[in-house]
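Heads up, one of the protein chains got dropped from this complex, but the rest are sitting where they should.
Going by the order they are written in, the chains are A, B and C; count residues from 1 in each one.
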Amino acid sequence: MKILSLIPIIAIGGLLLWAAQDFPKWGDVESPASKSPVSSHFIGKTGVDTEVPNMVTAVLADYRGFDTMFETVVVFIAGMAVLAILKGSTRGNSRRKDHEVEAEPDLIVTNTVRLIVPVIQIFAFYVLAHGHVSPGGGFQGGVLMGASFILIALSWDLEKAVSRFSIERCMIVAALGIVIYGGIGLLSMMLGGEFLDYAELERVLPVSREMARYHAMLGVEIGVGFTVTAIMFALYANLSSEGSLKQGL
Amino acid sequence: MTEWFAMVMGAGLFVLMIPIIYRIFKGPTGFDRILGVNVIGTKTAVLLVIIGTLYGRVEMFVDFALTYSLLNFVAAIVVSRYLNRTISLKEMEAREKAKGGAKA
Amino acid sequence: MTDHSMICLLAAAVENGEVGFLPLKIIGFASGVVGLIFFLGTAVGMVRFPDFYTRMHAAGKGDTLSTMLMLGGFGLVTMEDFSVGSWLLLIKILAVILFIYLTTPTSSHALMRAAFEDDEMPMTEDDLKKSKRKGKRKK
Partner (left out) sequence: MGEESIFSELFLERLNYCIYVILLLIGLWAMLAKKNLIKKLIGMSIFQTAIILFYVSIAVKQEATIPIYLPEHDPHGSHGQPSGDESGSQTAGHAHGPLALETEEIKGYANPLPHVLMLTAIVVGVATLGLALALTQRIFQGYGTIEEDELLQKLDRADQRASLSPTTQKKRKGNSRTKATPSVIAKKGGGAKTSLAKNKKTSKNQAKGSIAKSTTGKRQSKAKE
């Protein structure tokens, strides 16, 4: 089987290497991707259109707003699917429970985690809110925030983390994130623009059209951050305990 | 001047990482490998600051370094916790097997 | 070798008047080089030491100290002027240093504990003698 599967792999590798000759060189300024008008529009006009210095955030939340919105929905659906797959599986868990080791929380690890979890959460907020001017944004901030909860679950045990941030609340927060995202889109639609056309928010906010886009992007990122935080923690909690939400890793 | 310093430091770090990679490949136990990965992860934070200095945008790359060191810590805790648990599980299973054999 | 060339470069820079805040920069360079030396100790220890706990000793201590020294050195070197931006940068680098100061010993402690629960016993003197004899026989 192993040798048999080598044949298509070598064939594919040869084909890909053969095709790689036609690709642009490393760092080529004249490569199609860099020369395309889309790229130069994004680089050149982001400052004029949205006043956001970080082009990645601007493209992510504004120019490609639809993409990011459904990306968030995909994350939410994945979390729900994991919950649905592992929730009803109490039968298999009985096998494991007899085995559970008496893993009392370690004193040094818990004290360190007690010290740094607030720092991590503040840093996560910074990454989320500062994503316009420095690398960051909703996804990254959400992952950091989720990591802080995962750290609590690791150093004590899963029950403690779940008692702080239960799975029901997780799903509510995740749904809330999507509602925030879609709500901003709908609001701009109600104000006379198109869906996710943030510039129309200038009628509500006391700022110019460009700054309205800037602030709406922050709102959108907050929505993404909510969803990613909640789903990261829900994924960890369910996967590490096979759906029983007890003991954990 | 600063760029020279950054380049020398980066090259030094890179060269000194090779013995640690050797330890990761060879390491008699799994813990040696994890220890090596942990050391390299910590040094990657320094490398990120060095790269930022070379590009002249340190204020952006410092955030990466902070995030990286944070996630490295989480990874180390995860791995040690996981190994702790699987090892004791294996121990218990082996003991059960021995017990069953003795009974039979 | 590296130290010598560094000093030459530094002297050339001083003569040309390129270096703005010289004392800070010199302290930064020095602490970076010292950090590199400590990391050399870590690397040698990781390869040469006989068992896991001694290797962990080399890695845990040398790694933490060398990372802190290097980052501190870079924090001082990048202090070009005393504007708000560079102060912010220094504070961020200090935050990374504090973070590493807290987390790296903790993670090595957690690893050590996991290894100890795994019946990985520290090497005694007898074990060391045995392994030395074995090595001699092999040679």
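The criterion applied here is as follows: a contact is a pair of C-beta atoms (placed from the backbone, for glycine too) under 8 Å apart; a residue touches a chain by one contact, two chains touch by 3 or more.
In this text, all values refer to a predicted model and were calculated from it rather than measured experimentally.
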item	value
Contact footprint on chain B, counting only the chain that is left out	55-57, 60, 92, 95-96, 99-100
Chain not shown, touching residues in chain A	1-2, 5-6, 8-9, 12-13, 16-17, 20-21, 23, 25-29, 31, 33-34, 38-40, 42-48, 51-56, 59-60, 64, 67-68, 71, 74-75, 77-79, 81-82, 85-86, 89, 91-95, 98-99, 133-135, 137, 139, 210, 228, 231-232, 235, 238-239, 242-243
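Going forward, only the chains that are shown with their structure count from here on.
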item	value
Contact-richer chain pair [B-C vs A-C]	B-C
Chain centre separation in whole Å, for chain B relative to chain A (CA means)	24
Separation of mean Cα positions, chain C and chain B [Å, integer]	15
Interchain centroid distance [CA atoms averaged], chain A/chain C, Å	34
Of all residues in chain C, the ones touching two or more other chains	99, 103, 106, 110, 113
Multi-partner residues of chain A (each touching 2 or more other chains)	109
Residue numbers on chain C that touch chain B, as the complex places them	2, 6, 9-10, 13, 18-19, 25, 29, 32, 36, 39-40, 42-44, 46-47, 52, 55-56, 59, 63-64, 67, 70-71, 74, 77-78, 85, 88-89, 92-93, 95-96, 99-100, 103-104, 106-108, 110-111, 113-115, 117-118, 120
Chain C residues touching chain A - in the complex, by the definition given at the top	99, 102-103, 106, 109-110, 113
Chain B-facing residues of chain A, complex	99, 101, 103, 109, 120, 123, 127, 134-136, 140, 144, 147, 150-151, 154-155, 249
